[in-house]
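Encoded as structure tokens, the structure appears first; notes follow it.
With one protein chain held back, the other chains of the complex are shown just where they sit.
Labels for the chains are A, B and C, by order of writing; each one numbers its residues from 1.
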Amino acid sequence: MSDTKQMIETVPTGVPPDAEGVAAAIDACLACLQACTTCADADLAEPDVDAMRVCIAECLNCADVCDATARLLSRPAHWDPAVIHPLLQACVRVCGACAEECAQHAHHHRHCAICETVCRTCVDACRTLLAGATFTEPADAGGR
Amino acid sequence: MSDTKQMIETVPTGVPPDAEGVAAAIDACLACLQACTTCADADLAEPDVDAMRVCIAECLNCADVCDATARLLSRPAHWDPAVIHPLLQACVRVCGACAEECAQHAHHHRHCAICETVCRTCVDACRTLLAGATFTEPADAGGR
Amino acid sequence: MSDTKQMIETVPTGVPPDAEGVAAAIDACLACLQACTTCADADLAEPDVDAMRVCIAECLNCADVCDATARLLSRPAHWDPAVIHPLLQACVRVCGACAEECAQHAHHHRHCAICETVCRTCVDACRTLLAGATFTEPADAGGR
Partner (left out) sequence: MSDTKQMIETVPTGVPPDAEGVAAAIDACLACLQACTTCADADLAEPDVDAMRVCIAECLNCADVCDATARLLSRPAHWDPAVIHPLLQACVRVCGACAEECAQHAHHHRHCAICETVCRTCVDACRTLLAGATFTEPADAGGR
């Protein structure tokens, strides 16, 4: 159990309409930052590194976008939906691409199998958030 | 003169169609990461911190998105236009919002005046890139 | 339950002597990145923002050091103890300073109370790692 939802609920400007979804997306992004960073490191140490080039690059891109997404989602008192919306779209796409690539190697590299699952969870969490009240009712999203 | 353009041109998969524009956007994002981080720190030390709340928050969001954008643009051998496109859009929006906010304080806080200019340069560099051959001809953009 | 320990154990160069401690430190750093980012955002929205300046600045510094520490610890196949050792020391110090500052406000700001606890957990996790086999037996730490 993370403290993320509790933290989000302490913001004095009021809780986002979908605090649970926001916390889930933050936690999924941080898990993705972790899994992708270790997956790239493990890929680099595999005998078949030649076949893992795209996987490494996707993992690095995924880690960086997830890091930024987790940070912006963690500032609910100052959300700008016009910024977070395309950022979440970038996150959905990079996590989806990373999951696809890891899936190619999941049968022989356990780190890719775990990383694929973590990335898919992040895709789902970001999509749920994009479809939820936080972004479909931008007037209530707090911030500017 | 930064080394960014030279670095971008060394990538063995071939130079992006708009290497100069890519390098300009990377340098603009890194300058924005720097200016926004110091602007937020200076805001926090101003007597009128109460009036600077939104400026601080915008600067923090801007620094994080610019950091991720600079990192992804710096991996031209493994670009995914479907990821970089929305990321650049997020970057244009957050830099634009930060510039607008800094402009409100530019007459009495020199850090806001400089930060506004740096943010506007980044908006222009990202917009130029979005409109250029790198993204309008995605088949040549390298990557997966 | 995070996937971090499982990920660390998949690295083909062999598991660090203290995989559980490594995973605990990574998770603590990521939790700290999250809590500190939201604590700073909440501070910025409090009526007494004037009294929260140092707290905001400490939280921002803490988030950035924890982010880098989580990333380096997440690359166990390529650890350089000469780098990770001072980085963990910086992390212990910034988390300790942030916890001290948050403690001053914990009685009236719930985000500071939670953030203090999260920071102290991170201090303990990094100290345990610094004292453990991973760093006291550097020859076994993998990497270069």
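Note that a contact is a pair of C-beta atoms (placed from the backbone, for glycine too) under 8 Å apart; a residue touches a chain by one contact, two chains touch by 3 or more.
All of these numbers come straight from a predicted model, not from anything done at the bench.
Here the chain not displayed is in touch, across the complete complex, with A, B, C. Listed residues C:57, C:102 or C:118: the one in touch with the omitted chain is C:57. Of the residues in chain C, those that touch the hidden partner chain are 54, 57-58, 60-61, 64-65, 67-68, 71-72, 75, 77-78, 80, 82-87, 89-90, 93-94, 97, 101, 143-144. Residues touching the missing chain, restricted to chain A, are 40-41, 44-45, 49-50, 53, 56-57, 60 (touch as defined at the top).
For chain B, the residues in touch with the chain missing from this view are 2-4, 6-8, 10-13, 26-27, 30-31, 33-35, 37-42, 44-47, 63, 67, 70-71, 74-78, 109-111, 114-115, 117-118.
The working rule: only the chains that are shown with their structure count from here on.
Interface note: chain A and chain B, two copies of one sequence, contact each other through mostly matching residue numbers (shared numbers exceed half of all numbers used). Once the centre of each chain is set as its mean CA position, chain A and chain B turn out to be 21 Å apart.
Averaging C-alpha coordinates per chain places the centre of chain B 27 Å away from that of chain C. Residue positions of chain A touching 2 or more other chains: 67, 71, 75, 77-78.
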